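Submitted below is the structure of interest, expressed as structure tokens.
Right, chain A next:
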Amino acid sequence: MEKILFRHIDVSDQYKIDTYIRNGGYRALPEALKEHTPDELIELVKKSNLRGRGGAGFPAGLKWSFVPKDSPQPRFLLCNADEGEPGTFKDRALIENDPHQLLEGIIIASYAIGAHRAFIYIRGEFAFGAKRLQEAIRECYQKGYLGNNILGSGFDLDVDVYRGGGAYICGEETSLLESIEGKRGTPRLKPPFPASVGLYKNPTVINNVETLSNISYIVLNGAEWFANIGMPKSTGTKIFSLSGHVKCPGNYELPMGVTLRELIFEHGGGIKDDRQLKAVIPGGVSTPILTANLLDVKMDFESLYEAGSLLGSGATIVMDESTCMVKVAYRISKFFEHESCGKCVPCREGTRWIRQIMQRIKNGKGREEDLDLLRDICANIAGNTVCPLGDAAVVPITSTMEKFRDEYEYHIRHKRCMVDLGKRFV
Partner candidate 1 sequence: MFDVLKTIFWAIPRGLSVTFKYLLSRPTTVRYPEQKLTLSPRYRGLHYLERNEDGTEKCVCCGLCAAFCPSGCIYMEPTEDEFGERYAKVYEINELRCIFCGYCQEACPKEAIFLGKEYEFSNDRREKLIYTKEDLLVPLEKAGQRM
Partner candidate 2 sequence: MATLTIDGKQVTVEEGTTILKAAEKLEIDIPTFCFHDKLEAEGSCRMCLVEVEKMWKLQAACATLVSEGMVVKTDTPQVRAARKGVLEFLLINHPLDCPVCDKGGECELQNLLFKYGSDKSRYVEEKRRFIVDPQSKYDDLAVGPQIIRNMNRCILCRKCVRFITEIAGEADLGTFGRGSKSEINVLPDIPVDNPYSGNVVEICPVGALTSKSFRYKVRVWQTKATPSICPLCGDGCNVKLWTKDDKIYRVTSRRNDFVDEGFLCDKGRFGFEFVNHPHRLKQPLIKKNGKFLPADWEEAIKLVASKFKTTREQSGADSLAGVGSSKLTNEENYLFQKFFRVVMGTNNVDHRVNSRHLLPSPSLKAKNQIYSTTNSINEIEKAKLIFVLGCDLLKEHPIINLRVMKSAMRGNALILANIESTRLNRFAQDELIYKKGSELTLINGVAREIIKGKLLDADRVRLSNSEMEKLREKVQPFDSQKVSQTTEISSDKIKNFANTITKAETVMILCGKEIITHPQSTEIIDSLYDFLRLTGHQDKDSCGVNLLWEDCNSLGTLDCGVLPDRLPGYIHVSDEALRKKVEGIWNAKIPDKPGLDFNLLLEAVHQGKIKAMYIAGADPVSEYPEEDYVKDALEKLDFLMVQSIFLTETAKLAHVVLPGASFAEKDGTFTNVERRIQKLGKAFDPLANSKADWYIICMLAQSMGYNFDFNSPAQIFEELVRVSPVHTKLSWQDLNETGK
């Protein structure tokens, strides 16, 4: 299968604009600016059925079309490069190795929605990525791909890189808006959605790096070409960040609908030390865990939803038989406690409580009633928080508790791990 985004990922100086152009870059941009109206572009992306790669899978074209056409306010395009989901490292590769591919997408998308100002909100830890992006933007201004009257089309655009402070919550779109505005990164209430009331109360579109990187190819090759890749409802390719107990961890760009088995055993080279597969988290830690018997599930939005999980950002974390699920759940709960922004009550207090209970169970001090209590707490958090972080925080707990309840019970009753038989905790 032909790669799209990773086509030139291994070219050593692909990040330079000349190399990018030599390899066929910036061909979609003049085409989009000169031969398409913004509405046509939105229609094109709609037809391609490109879905957001950040986690929720919302159709990008539809999102663009929500921006009010006749509003006198300025519009903004935000590129969400705050890649914080544990297990995900695809955007980093895209930014560091092929920043122009992203920029070309940003320029076309800005043109489509009528934005003259775009921001790339990059995770604070990606210092190198930010440097690469800034360098690329400078090159773009030099070549006239950015600034006033881009390529003589009369379209103006300025792009800025905004480095975050390193909060997971700022990957949530409304927190990201608050953060860019210079406030505490806490989510806003929705509705109103950012498409109508976003950055500085103006219409704003927020897209993921991977989503925007795809745009130039859709313009170049047409919506049909893109729609024919992958599955009927989940089109195109997806970069899977494979990690955990596999022989060859890394980013793999594969068409949507590839099976989990193929991803792990063909591309990932199988389980490390040839042990048994125990569980897979298919889309970052906020998606429900899958057990080994679901190895033949197709990796796309619909199939994974049917299997009881989510595609999320495509971060596939593989765990073999030596993994203690209680420890996994504890570690994830610790992450969510740390990353909860503290705005709304259920998430702020609930994530801490879950972590405390998980810590006790892990350390062999759990009580029988803790499992019911955990279930109750999770039910009280899910759906009652301002942003999806609360929902995400309970998913790993509820899904591991559902699928590996025996391990939890073993921990509580025997005060030690079911897996590490040699290691006692008490």
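We take it that a residue touches a chain if its C-beta (ideal position, glycine included) is under 8 Å from a C-beta of that chain, and two chains touch if they have at least 3 such contacts; residues count from 1.
Regarding selection, all candidates are chains of the complex that A comes from, given by their letters.
Source: prediction; values computed, not measured.
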Touch-positive candidate for chain A in this complex, from 1 or 2: 2
Sites on chain A touched by candidate 2 in the complex: 167, 184, 189, 337-346, 348-353, 356-357, 360, 367, 373, 376, 379-381, 383-386
